[in-house]
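For this view, one protein chain was removed and the others were kept in their places.
Take a look at subunit A:
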């Protein structure tokens, strides 16, 4: 059902419409074959398809030649050759700048940054070059073929520099898109959309789910439209908004809340910039309550943007203040990770206090 709609959407570009679909189950239509894959295999498949369908696409980054540290690029170098899939030296700024240049000549550059924590040397290139290229050249040039992929998020033992969630920094930059998938099936479709989107995209992959999440993924080439949020779970008492790996935690909290009689509506934003305001607005107008959850620190996180926008649009319909259950305002800790993370119980507490406001 979801895949049928997505094929439809690709051609007709429907605005965000609410449709229910389960988070991890699949209803394979007759003609598709599906395979049970985890996240890194789904991304690998997407990259294979992307390179196959466009002869002018390239994948490069640190250590991608042998398959990458998370095996997302296995088999690409063998199949497409060292001229299209190659390793770069250890210089993020150089890698992204190089990608922008390639994209400016009309190629599709799929850049891998080994961990999102290392994306900061490239921040200047992304913000000042990639995001503004089309704008400042009056549409003469653009680097739309650029897609930057980076694993982000907590993994249980990552510490300061292997667990960060930097999506908020990039959401503040008009000119790029920020996309975060929640599961293997979504990842493949969203990655193909991101690569083929005519704008530069920063694609964050939740590294925690690389092996953990297994789902039935269709083997054919399909795209999931960007800037369309999906309502994963229908409800009537409170709207929960999240993205990436955090949705798994939020769904657990929803199930627990259901036992206490609270019906939760769970929305996956998928694209953070530009985000689907209409879907969230419609949902909050229905339920009257909003809770946002993300791993990044709470102050200045993307939840603040969602909260402010919804407040503007739905002020009179809100029954309770918008609640944000996020990481704490500290660097991502090593031993204290269980305290830092927005866990299921913290979300459950916030749901209850919002509903009983």
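By our rule, a contact is a pair of C-beta atoms (placed from the backbone, for glycine too) under 8 Å apart; a residue touches a chain by one contact, two chains touch by 3 or more; residues count from 1.
Note that contacts and distances are computed from a predicted model.
**Student:** Could you tell me which of "Interleukin-7", "MOT2 protein", "CDAN1-interacting nuclease 1" or "pyruvate dehydrogenase (acetyl-transferring)" is the UniProt name of the chain missing from the displayed complex?
**Tutor:** "pyruvate dehydrogenase (acetyl-transferring)"
**Student:** Which one touches the absent chain: A:40, A:133 or A:340?
**Tutor:** The single option touching the absent chain is A:340.
**Student:** Residues on subunit A that touch the omitted chain in the whole complex?
**Tutor:** Here the touching residues of subunit A are 62-63, 66, 69, 87-91, 93-94, 117-118, 120-121, 156-162, 298-299, 323-331, 333-336, 339-340, 342, 346, 349-350, 353.
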